[in-house]
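Other chains of the complex are left out, but the ones given are in their true place.
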Amino acid sequence: MLSAHDLACERGDRLLFRNLGFELQSGEALMVRGGNGHGKTSLLRILCGLSTPAAGEVRWRNQPIRQAHEQFGREMAYIGHNNGIKDDLTPIENLRLAAALGGRSLDQAQATHALGQVGLARCLDIPARVLSFGQRRRVALAGLMTAGALLWILDEPLTGLDVHGVAMVEQLIRDHVVAGGLAIMTTHQALALDGVTPKTLSVGD
Amino acid sequence: MNWESWGAFWAMGGYGLYVWGSFGVTLLCIVGEIWLLRRHRLQTWQRLKRLKSWDSQ
Amino acid sequence: MNLYYYASPATFYPLAGRLIPWFAALAAILTAVGLYISFFMAPTDFQQGEGYRIIFIHVPAAWMSMFIYVVMAFWSAIGLAWNTRLSFVMARSLAPTGAMFTFVALWTGAFWGKPMWGAWWVWDARLTSELILFFLYVGVMALQAAIDDPRRSDRAGALLNLVGVINVPIIYFSVKWWNTLHQGSSVSLTRAPSMAHIMLWGMLIMALAAWMYSIAVALVRARSLIIERERQTDWVRSLLEEKP
Amino acid sequence: MLRFLFTVIRRDIMLAARRRGDWLTAQFFFVMVVSMFPLGVGPEPSMLRTIGPGVVWVAALLASLLSLGRLFADDFRDGTLEQMLLSPYPNTLLALGKAIAHWLINGIPLLLIAPVLGIQFNLPPEALWILVLSLAIGTPILSLLGSIGAALTLGLRGGGVLVTLLILPLYVPALIFGAGAVEGVLSGTGAEAHLSLLGAFLMMSLLLAPWVSAMALKVSVE
């Protein structure tokens, strides 16, 4: 469903990678590996269409993602190093707005439920600004859960999470993949998806 | 007593708009402030009650 | 010492509760008397006709607007120096009332100026500095509203207040000088010549009423702020249980 | 489509409501800048009346310029802009929605305050009325053109000059027609010509600006 052909990425004077390609089908996960600064984030941003590769192209359901903007936007969810949540809104409002912007509707109860699942039941109505580093990450994860996307692109989803958080994310990804979803992720920590063996892809030297 | 009639009182010798405009707005400001104050007070109490019932849960 | 005793929120709260009705009642009575004097006893001014009756709120409001700012700065200084929570609360609870009186002074001034000078507004020294005082009030309130953490917001507001109070006289004199240096306009503040005794009394009584009103309102506001901040303490918890 | 537009607008209004202090401050800025001028140039009423419309218009321009700085910047910093660009709707709608929201939040209050400021400068009632009308047509232009600048500044680090250079000159026609309309009333030559030119300018910006700023946004998040 998602395929990358001959991707290359240049940053400044450096060629981060080239001739990079892969194909990912429904029910598969891809783990992107590489040390700090090897270009994982750069790759993920290319895959979700935020930046343009120096060469090559990314296809979703056999169409270049630039052309399939609408469909791809509906079926893909991305979490980067930045959480993409508004500091002034409460977690609930954040989720509901994100859903509305994606053209979905999400009522109060569903949002509350999702936040409960990521362990934020006590922080429903304080502004996201005062949440701790890990709690903010969890809000982004709750957003992912409610997005109903088929393809997940997750850049270091485990940063800042405590052990329960890590277990929760593992479970989340596993369930998603088993149910036929696609997941692409990076992480420097151990990530155990029992029953699912992700493909791996190494970036950089 | 200064005024022959209520009409004269309200007219204020031709300055009715200005005099009553001033006194009226002052009254509005004071009433408004008291109303806001009352609302703030009630809201504070309600919030504290709710927080307390949360804590004791 | 006695002072420290009353500076503790736990003693201040009930004390304020007992004082408020008295101040409120005094404010109401004085206002009634003052209004009676201003409308029924004070004679018509031979220059300005009935229009001058605005003076009975204009002047008390103008006095209060300046006085409250100084009092706020006083409490802020005490708070910053000795770190007493109560003084921050007092400073904070005075600000909206002060801003309100400043607004009233501006408004009534404008409504007085239109019939007397033919313009709602002129850039006279006194008017201009009152306008700037209004901006200062709004600034303090906006700053405090923008900060969620009460401790931080108290301190930030107090600092701004002190800077303001040092500046207010400088602003006043600079504005005054600015205006008189190149006085091009024909209008100037015409004073009611020698105020009749009864008018003076009316003004003084209204001013006193404004005082009482400010104290009562500030105390009510202070009480709300106090229980909000002290909610973790035992005395507030038991208070919350008492009053359902 | 329209749902998306409304959601973008609603979102921005919600955020503005959440920081009401912030929003009020922008309006006060307008008031203060206008009030500073007499302190700078002296209190003489006849002179103040002449410069009044110009001062109010320049202040409106500056106020909108200031609030524009944050139009996309906050969203960019916390990553929500990326998320919105990835949404399944055209980015032009996003840009249009943001500009409309900016006008609703920052433009409309200016219209309400302007008459009071006009009074401080002793403008006669009919001039006040035209002042408000000219601002009503002119401020959307400021929001629309400004959104282009705001989108461009996101990417071009330190390319701020370019934006001031680019946007302020674009604002010039709005300023000239807007202030000109009011002066036309004061001097008795009438305001219609100025106002209709201003309207034409508005139409043009409405057509082009969202499209350009959507492109600029894409470039900026790269």
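Observations on the structure shown:
The chains carry the letters A, B, C and D, assigned in the order they are written, with residues numbered from 1 in each.
Everything that follows uses one rule, which is that a residue touches a chain if its C-beta (ideal position, glycine included) is under 8 Å from a C-beta of that chain, and two chains touch if they have at least 3 such contacts.
Because the structure is a prediction, the values reported are computed rather than measured.
Taking the complete structure file into account, the protein chain formula is A x2, B x1, C x1, D x2.
Convention: only the chains that are shown with their structure count from here on.
Overall, the chain located most centrally, as judged by its C-alpha mean against the mean of all protein C-alpha atoms, is D. Centres computed as Cα averages put subunit A at a distance of 54 Å from subunit B. Taking each chain's centre as the average of its CA atoms, subunit A and subunit D sit 37 Å apart. Residues of subunit C in contact with two or more other chains: none. Multi-chain contact residues of subunit A (touching two or more other chains): 127. By the touch criterion given at the top, residues 1-3, 9, 12-15, 18-19, 21-23, 25-26, 29-30, 33-34, 36-37, 40-41, 44-45, 47-49, 51-52 of subunit B touch subunit C in their complex.
Interface of subunit C with subunit B (complex): residues 39-40, 42-44, 49-51, 53-54, 57-58, 61, 96-97, 100, 103-104, 107-108, 111-112, 114-115, 213, 217, 220-221, 223-224, 227-228, 231, 236-237, 240, 243. On the side of subunit D, the complex with subunit C involves touching residues 19-22, 24-25, 28, 32, 35, 38-39, 42-45, 47-48, 119-120, 122.
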